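Here the structure comes first, spelled out in structure tokens, and everything after it is commentary.
A single protein chain has been removed from this complex, and every other one stays in its place.
What follows is chain A.
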Amino acid sequence: MPEEYVKFDLTDMKNFEYDMKRCVRCKGCKWVDHIYMPGATYSTRCPSEKRYLFDSFSAWGRLRLALSLLNGRIEFNDRFVEAIYKCQLCGACDAGCKRNLDLEIGSALESLRIKCVADGFGPMPEHKAIAEKIEKEHNVFGGPADNRDKWAKGIQTDDKAEFVYFVGCYGSYKMQGIPKATANILKATGQSFKIMGSDEYCCGYPLYSTGQIEKAKKAAQHNIDTIAKSGAKTVITACAECYKTLKVDYPKMFNKSTSDMGYQVIHLVEFVADQMEKGTIKFKNNIDMRVTYHDACNLARMSEPWVYWEGKRKLYGITEPTAPRRKGTHGVYHQPRNILKAIPGIDYVDMIRIRENAWCCGAGGGVAEAFPEFAQWSAEERLEEVDEVGAAALITACPRCKDNFSKAINASGDNIKVMDIAEMINEAIK
């Protein structure tokens, strides 16, 4: 009778060998949930497989490659590394697979990246360059660490507050309108908050997602310690990447569960939706616009809490104790939509692929840095969907998504407006 001891420890790919072996190539990782299948177009969910066609650029192919690597059938080479990194790690495959099966696709792919780096073949040179910037100045742009809270000049924060606002690199250095809007919203509801200033390091997403786990752990440990020192129990952020990294990846890196971290992470949209229920936020301004919402992968299907597990896998793959499975069911899906629908004047329309079936903006997993043409191609496919539903503006809750969509729009000359949801809420409450 087969029996093995396994853990949700991503530094050893062997822990996910079962998942690699049990892939049945049903392509649930590729197609939109068949129940929601919209027809002959917009029918797939994986940018990598659609763009590059070869199975090496699909979840099922990568699982086969990972297994073959474990079995010694193949070794890392340039094509293999390219196939590994031309993937946004958007989690579409993982949620799609778990519609029917109980396989840990996302973790297996992350584990493959970690091994790729550990064996000296990854990450891509562009990822190493960003790692150097993070090491030196603690942000992805390499801007002076001391400039991190420049956006907050004139904004009053409260050192005793229970909320710590984790701004993220994009908000701090590139899209300062987002943190300013976020601060306004918090203030409008009477919620006091503090910021970490230059003690806020890059959350580590660009490191962790590219397999640089040791470097990611350093950044994570610093942030975890700073949060603990601050005495805050709640970390609020307006960045989907930071949200998922603090909530899911930090515990994952240290073989812990989200509930063990000593803080809770909330996204701005969760906070605002809660305030709407309490009646402490009012949307006063009419915004006459047809808008749609893009589910950022890290806030949506990938955002469920991480539960560390170790135990036995027995006959038929039965786990003991029962392994927890994150299926993407409880992502932050409804809150942003409810917010947008509540703003007077807004004509809200959903895109064709939404929630767990959403098409990634294209930026994640290190793709925007190493393969900008692929990132732009993915964004263009999503923008076609925006056109298809006739929306004038695309709203997202992730600065990285906004950045990538904006670049694609600049390149194509399209007239779709892209806004972060914090900016939209701020417009509505002014």
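Basically, a contact is a pair of C-beta atoms (placed from the backbone, for glycine too) under 8 Å apart; a residue touches a chain by one contact, two chains touch by 3 or more; residues count from 1.
Note that in this section contacts and distances are computed from a predicted model.
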From "ABC transporter", "FAD binding domain protein", "Peptide/nickel transport system permease protein" or "Cytochrome c553", the hidden chain's UniProt protein name: "FAD binding domain protein"
Residue of A:56, A:107 or A:404 touching the missing chain in the full complex: A:56
Residue of A:99, A:256 or A:417 touching the missing chain in the full complex: A:99
Touching residue (missing chain; options A:10, A:83 or A:220): A:83
Options A:6, A:23, A:261 or A:332, residue touching the unrepresented chain: A:23
Touching residues on chain A - with respect to the absent chain: 1-2, 21-28, 31, 33-40, 43, 53-56, 58, 61-62, 64-65, 67-68, 73-74, 77, 79-80, 83, 95-96, 98-102, 315-320, 322, 325, 327-329, 333, 355-357
